[in-house]
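Of the protein chains in this complex, all but one are displayed in their positions.
Up next is subunit A:
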Amino acid sequence: MKLLTHNILTSKCLKGVTVGYPLGIVAKEVKVNEVEFNPEFISRMIQKVDWPALCKAAENLGHLDNLPPAVVDDYENNEDFLKKAHHFLMEIEVINGDLICPETGRKFPVTDGIPNMLANEDEV
């Protein structure tokens, strides 16, 4: 699970959850990959990304180094910023661990890079 995916994931399908975002991460295994940089895609995604949640996630993973604390002005033309955003959104992957609902504490396990978002029948 890339941090881009984590950034858009919620637990709001659970009964009794209002917002369910952002999900906490406790990671047992994290991988850093090399992914082709697509500045146009990253530029557009920055509009959707919740930047504080991204920082929180990177911090949870112990990979906060170098991540700018906020989106800079004129980011579309700032290749250095776009490359950093790309690295954090697309190249850091949680392989094993848990995602945690901020309202109920319910855990969603991540195994082999795949989060299990299946809820029990009495949870939805």
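Just so we're on the same page, a residue touches a chain if its C-beta (ideal position, glycine included) is under 8 Å from a C-beta of that chain, and two chains touch if they have at least 3 such contacts; residues count from 1.
Simple rule for what comes next: contacts and distances are computed from a predicted model.
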| field | Identity of the absent chain, which is to be given by its UniProt protein name, from "Dynein, cytoplasmic 1, intermediate chain 2b", "Actin-related protein 2/3 complex subunit 4", "Growth hormone receptor" or "18S rRNA (guanine-N(7))-methyltransferase" | value | "18S rRNA (guanine-N(7))-methyltransferase"
| field | Contact residue for the chain not shown (choose from A:5, A:78 or A:104) | value | A:5
| note | For subunit A, residues touching the missing partner are 1-2, 4-5, 7-13, 20-21, 38, 40-41, 44-45, 48, 50, 90, 112-119, 121, 124
